[in-house]
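Missing here: one protein chain of the complex. Every other protein chain is in place.
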Amino acid sequence: MGFTPRNPDFEAVVRENYARHTFMHHIGAELGEVTPGHCALHLKPRPDLSQQNGFVHGGVIATLADVAGGLAAFSLFEAGADILTVEIKINYLAPAAGEEIIARGEVVKSGRTLTIVRSEVFAIKGGVETICAAGQGSLMTRKP
Amino acid sequence: MGFTPRNPDFEAVVRENYARHTFMHHIGAELGEVTPGHCALHLKPRPDLSQQNGFVHGGVIATLADVAGGLAAFSLFEAGADILTVEIKINYLAPAAGEEIIARGEVVKSGRTLTIVRSEVFAIKGGVETICAAGQGSLMTRKP
Amino acid sequence: MGFTPRNPDFEAVVRENYARHTFMHHIGAELGEVTPGHCALHLKPRPDLSQQNGFVHGGVIATLADVAGGLAAFSLFEAGADILTVEIKINYLAPAAGEEIIARGEVVKSGRTLTIVRSEVFAIKGGVETICAAGQGSLMTRKP
Partner (left out) sequence: MGFTPRNPDFEAVVRENYARHTFMHHIGAELGEVTPGHCALHLKPRPDLSQQNGFVHGGVIATLADVAGGLAAFSLFEAGADILTVEIKINYLAPAAGEEIIARGEVVKSGRTLTIVRSEVFAIKGGVETICAAGQGSLMTRKP
């Protein structure tokens, strides 16, 4: 879907917001492409991000799904507004392992108060991309 | 609710499982009380676990809710079974900050294949406990 | 949890709201007890409310969970406010059949804009109550 940003500086604002998420840096996630209503995150699996069987932890996957969706929403907010996640639901589809994890968030509907997003998380292993999680959530605008 | 564990060694098995979640150690979470169908996790907020405004990151909160619920479910599994999270939904109720974060998971229904859990995450600030998230999810048994 | 209603006439307002849900009458659901932050609905299973195997349809169960939670939330709204469901997630725990279905909604947190609720749906068969669904959702206040 094509969205028109309310703030022409949307990309700078999304990147500045992301820079303040110390937890994203702690897990080594990197902000990728940001376009109006869309956002991608990248992560290299590491041994200290694992669950009991050595796959990337569900909490890491949920974090990526939440932030990818959240920043997709945030890219459509007006200048000066802040954002908070109201809720998110994640379905885990496959164990996450490989060279890289990519999360892609996109806006389903951008409303005045609430924005609904979907996100998908993919694992790339041997160059093959497999979907490992799907999320759907809502975010709230905090007006400036 | 009172549950009868299928495995008398449930607590040791839960603690052994938790010990393998490298990500939980990475964020400094500690496993607290484990009783049949219940599990508590504790975390001290740290600067490197924050979102854009300095509160504990939603991804950390989601991780705690997921694992507290998951281990509550796992405490009722038969010996030798493994567990995977099917899905979880988290509602964020308040920003998380304070001396300590506590997540409590409990089983709603323990079925043959699927177990349904609820979890709640609380922030303790100045000794006052505030609920900051509520989760509901399902987990699957992988038979031995 | 004990809640203090913002509107002393909360019960009359909830009952008036419910009376306008033509769909609830269409399925034969009845509003039961209403207290601050809580609401119960009752339904007698009928052959025309079934899914493919003769159990009460999941859509009926979801409707009861949504409305029980919604009216629990609405009971704490200020006079003149309207309500809309933002989202709801339902886990189905057991097939629903028996003499009666009861849905109970309760508020987890009543905020200025959003209220978070949980609801549970029970089937009573031969006098025995079995939980058949658990829901968690959020509702929005439309200020007068």
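Lettered A, B and C in written order, each chain numbered from 1.
Operating definition for what follows: a residue touches a chain if its C-beta (ideal position, glycine included) is under 8 Å from a C-beta of that chain, and two chains touch if they have at least 3 such contacts.
Small disclaimer: the values here were computed from a predicted structure and weren't measured.
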For this session: Could you tell me which of C:Glu33, C:Asp82 or C:Glu99 touches the chain that is not displayed?
Result: C:Asp82
Seminar exercise, completed: Touching the hidden chain, out of A:Asn17, A:Gln51, A:Thr85 or A:Ser138, is A:Ser138
Exercise. If the missing chain were put back, which residues of subunit A would it touch?
Worked result: 89, 91, 93-94, 108-109, 111, 116, 118, 131, 134-136, 138
Problem set entry | Sites on subunit B contacted by the missing partner chain, in the whole complex | 86-87, 89, 113-114, 138, 140
Seminar exercise, completed: Hidden partner sits against subunit C at residues 17-18, 20-27, 47-53, 57-60, 62-64, 66-67, 82, 84-92, 95
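Keep this in mind: only the chains that are shown with their structure count from here on.
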Problem set entry | Distance from the mean Cα position of subunit C to that of subunit A, given in whole angstrom | 32
For this session: Mind pulling the residue numbers of subunit C that touch at least two other chains?
Result: 89, 138
